[in-house]
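Following this message is one structure expressed as structure tokens.
The complex appears here minus one protein chain, its other protein chains still in place.
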């Protein structure tokens, strides 16, 4: 049997590297009908902000070749409802939770982190993912993740709110000229890990109506079609770590993972854990299926430990 | 019958808006076996540099979900052979030609443009596309298209070499934080048009060998999977033109066009012409098929002129 | 997530299985397909739907397509079967109607909330637009078993787009047909004939399934004539299982407040008077200003 366990920091050893992707798994109850969410290495929840949010009008999705666009607009119950209802439920079924938090200002992020930390089910938390792909109200709506300074500020403030044994993961956007610059800024500001990648900015025109198909005009592109971009981002950042340009921290890979092979691809490029997002819409039990397939592949290749496969494609 | 003609500048009225995409159609002879290349609005040739180039080692391709990666490395015969053999051949069959030019330095671009201009078959040229997605030797290999200053310099030098009635199209990369900034720099430097988009930087790991699949490690991602990124780029730049942030020039749309519907999508987003690239590998006569399908769609929607459909999705 | 409603929806069991097509036949403009899917067949209730994967392992079409369950037979020669009625409109539905017997399709279901059944034997009118009638025959049977008088109204653009007229006559106490072009039954809309039927039968509930515009008018008519409308909506769904938040629509909760709720788990059946019809416009649904968490002026 391959040892699948992995330590992503803070001394929380996860039984395996498979996770849900934020926003593609809601907060657990729905997928728990298909598989036991505590079988995952960690459950990443939908990005939560301070207050309840309705999200955007509809249509909120458009199907694309080997992927989809979404413009949900971070619909959610707000952090209070999250810590009162969702987090305790996840704890009750034994899930290890990686909450994803968001904000329109760096102080909102900090407030959400502080509320989380003070909550009764915080014990279930093994890390916090900071979704910095949000429009920054203070900067004409430019998303935090496109600006190293704004990203660093959010990460530093969130880091301050959380205990040391809770690693903070900065979730990066691929829509930048140089992702290693953003990665470096986040790690220097205190991120103990990076999640790559969030969706690509995209758009579909409804040619029947000759207008943008999404209510929100543009949306986030996800799914297998973007996997090569995710693998490249992971590779580049990991390479920068090898070259000493960024301190070495764990990378969580996400973007178009459909099979165990896809997961292994990201692992070989440098990911220490894997999230499955859009493919859940195709196959609700994809996260556990991918885990099984990954395990079989590692076994066939003669690996004793999952962690031995991390970043092996570098320097070959 | 819908009037499909379009004027992309310099007074060259093209009979229709369909073109090949640079590097996906070689220099004409191969596709001429499948359809008459003079039936296209224009034929865009493989980016040519000053000297002959072997390109990269192999493997040079990896298939991806609804797309592919390539790392050809601009293999080509050099501008002298191009103007001696390829351009005259294209002229001999009556094609309208849009040569694509490339360089490792801004002076190389200028030299290629000057050689082109001085060539005997230059009459067949209706515009020049400047592929600025090349590594800039003077700037640690950073591609020109990622830097507004470097892009502007190339465009300005190329513009100087060519007669006024030959419009210069700057071909932009989507791998930037703000594509409107690069577009603005190019137009201000003299580009009379923009081609969007070149490939996205991507990567595939061969999980049998556990190493990068491409000889060139990273490669360019193309095909239907990236179309939403292309549509978004066209939309954003066209929007910036409407808002007066960029002078209005024609946009040539490229990226994942497979059907007439896809072409219409780009047109509605703001493209005045359409290139078909990777899909040619699936269907060698795709450019003329897409043209036919586009024409049927416009007819069904009651358009008299193709140009009336350009950018209609804005402000709806 | 609006606590209560969601929890109730999520208690319903669901399964994923590779179903074999055992029969497929053309019915007017539609394809009537029978799948061997014992798990779904056992669990399903009228009004629920299934989500089918499209294409094979390397399909570029990632999202499932949703179909109302027309009928289930919990056991039989092949094990339980599930029937659906498909209108081929795009690439996904074309792929589905092209399947031949012995082909397999990956199925997730049953999904969503079923039509609520009245506790008393009141008269009911069931209104189906086009293939929207598909889930109503099964519902009719269950209602009549409870002693309800059941009438059905079938409407469509033209005769070939009506589904189940013969079956309706068999399973209901009265059937009225309308077509936009008059090619069958009354020329006009279901809303033209509905008021009389409600009044005549003194119906307590009107069930509807069909296009949004029709569901809105059913709701309006039902309200005006003292009946409750229960309508099954059809929104674009990326996941169908409640995890993506794409299928939302503005619905008024029991607390009187409007929320953007997921039509895949809190629907597809909603009480018509709870739906904020005022927010819908040409395929788009706005977030009403009074919606919980709506963007404030100046924007989120």
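Chains: A, B and C, in written order; residue numbering restarts at 1 for each.
As a working rule, a residue touches a chain if its C-beta (ideal position, glycine included) is under 8 Å from a C-beta of that chain, and two chains touch if they have at least 3 such contacts.
On a predicted model such as this, the values are computed, not experimentally measured, just so you know.
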Interface partners of the hidden chain - shown chains only, full complex considered: A, B, C
Sole residue of C:34, C:48, C:61 or C:201 that reaches the chain not shown, by the stated touch rule: C:61
Absent-chain contact - pick from B:5, B:38, B:75 or B:139: B:75
Sites on subunit C contacted by the missing partner chain, in the whole complex: 55-61, 91-92, 95
In subunit A, positions touching the absent partner: 65-66, 224-225
Subunit B, residues in touch with the chain not shown (by the definition above): 23-27, 29-31, 33-34, 46, 51-61, 63, 65-68, 70, 72, 75-78, 85-86, 104, 137, 209, 215, 223-225, 278-285
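Definition applied: only the chains that are shown with their structure count from here on.
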Touch-based graph of the chains, sorted into line, ring, star, complete or other: complete
Mean-CA-position distance for subunit C and subunit A (Å): 34
Touching two or more other chains - residues of subunit B: 65-66, 224-225
Interface hub residues of subunit C, defined as touching at least two other chains: 60
